[in-house]
Structure formats: structure tokens, C-alpha cells
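Take a look at the structure below.
Note that one protein chain of the assembly has been removed; the remaining protein chains are unaltered in position.
Showing chain A:
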């Protein structure tokens, strides 16, 4: 004789656990991915601006020359 109420609770808790675990993991890696890409963008912008300054200063030097 199958205990249907127990079976139902086993399945419900299982489905909830699977979706909860993978759902929270999805949110976690979305946030961490966003943070990483923002950090990369900031780093790229910083490099770009410092390269730009170098070009400007080079141009200034060459004008003076």
C-alpha cells in the first residue's frame, strides 16, 4: 500500500529544493557576473583614459618640440 501523502511530500520537497537551489545559484552568479563585468568595464575605461592622457601628453611634447 503506497503512502500517497508521504510520496507527495517527498516529491514536493524535492521539486522545491531543486528549483530553490538552482534558482538561488542563478541569482548569485548573475550578480557576481554583473559585478565582474562592471569591474572589467571600469578597468578598461581607466586604461583607456590613461592611454588617452599619454597620447595627449605625447602630442603636447611633440608640439613643443
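Methods note: contacts are C-beta pairs under 8 Å (C-beta built on N, C-alpha and C of every residue); 3 or more make two chains touch, one makes a residue touch a chain; residues count from 1.
By definition in this document, contacts and distances are computed from a predicted model.
When the unshown chain is looked up in UniProt, the name that turns up among "Phosphate transport system permease protein", "ATP synthase epsilon chain", "Oxaloacetate decarboxylase beta chain" or "Tat (Twin-arginine translocation) pathway signal sequence" is "Oxaloacetate decarboxylase beta chain".
Summarising the interface, chain A meets the missing chain with residues 2-4, 6-7, 9-11, 13-15, 17-30, 32-33, 36-37, 40.
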